[in-house]
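What follows is part of the complex, with its chains left where they were.
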Amino acid sequence: MAHVAEWKKKEVEELANLIKSYPVVALVDVSSMPAYPLSQMRRLIRENEGLLRVSRNTLIELAIKKAAQELGKPELEKLIDYIQGGAGILVTKMNPFKLYKFLQQNRQPAPAKPGAKVPKDVVIPAGPTPLAPGPIVGQMQAMGIPARIERGKVTIQKDTTVLKAGEVITPELANILNALGIQPLEVGLDLLAAYEDGIVYTPEVLAIDEQEYINMLQQAYMHAFNLAVNVAYPTPETIEAILQKAFLNAKAVAVEAGYITKETINDILGRAFRAMLLLAQQLPEDLLD
Amino acid sequence: MEYVYAALLLHSVGKEINEENLKAVLQAAGVTPDEARIKALVAALEGVNIDEVIEKAAMPVAVAAAPAA
């Protein structure tokens, strides 16, 4: 470090201190973020008990090494392997999964750029557009977008998917999307890796499917409910179902046995009557009354 | 269900559902009628409007009304 400029030493010192003072240390790529959205993100991160510092990749590397050494946590050094692009250090108290979710939720729509891949399917919705008639109608039609002039406005006849997730925006389509005010791209902080408690988490691990958890919750609840009702363990949530099950069981047995009570008479007579009707359906018409 | 069929047979030809009639029908079907079941059936059907019950049964299940679109 002999030839390192003083400001760089100071920067590394500061970054290392930052890393040391938060439980979760993440590397993010800020290169896709324009200045204004980036400053919005900084504020949002501060509001969520964290800090974002963008620096040179080499300085970030030095800071991570320094912090790892001083903390006696060699696992932290593994973060260095994930430094790429325009890296920034994001320190926070959010757990890495929450952090990932937070960053995903705070991605912002951005206008179409030719050559960019879209993250999601791009749909041009049916209905009137603010566009006045012009050559754009022909351009749309040429691309298979069902555009028509109605009441002096360009109107889309039905929802049209013009790009699937992962496809690239052509210059022509970029024009149309921009004219329609459709923003098919997203900008945000791309999480490269996050460290907490000796573990480095990568985005693949952190991208959890919330619906899956909801499904598991529902399944767990159904299992608990089934168990409690089937073994007749009364709880406020299950007592009604247990009573109903007992009643339905008793009724089913009584109906099957043709044992008439006021609860079973409708079912029993109904069953006999329906059997008669169904059988009658199989008979020639002239047999019936 | 034989007791119920016998009862509905009597009902459909306009005969009273009483012990005697039920017995006759069941015996004609080759069954030795069980006194207790006959008594129980007659008692259970007392005051029941069979036509009404049957009419309801013909509709499989309450049909939720489809809201007009």
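The letters A and B name the chains in turn, as written, and every chain counts its residues from 1.
Definition applied: a contact is a pair of C-beta atoms (placed from the backbone, for glycine too) under 8 Å apart; a residue touches a chain by one contact, two chains touch by 3 or more.
Computed from a predicted model, the values in this text were never measured in an experiment.
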Number of copies per protein chain type, counted over the whole file: A x1, B x6
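Operating definition for what follows: only the chains that are shown with their structure count from here on.
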Residue ranges of subunit A in contact with subunit B within the complex: 258-261, 265-266, 268-274, 276-277
Of all residues in subunit B, those that touch subunit A in their complex: 1-5, 8, 40-41, 44-45, 48, 50, 53-54, 56-58
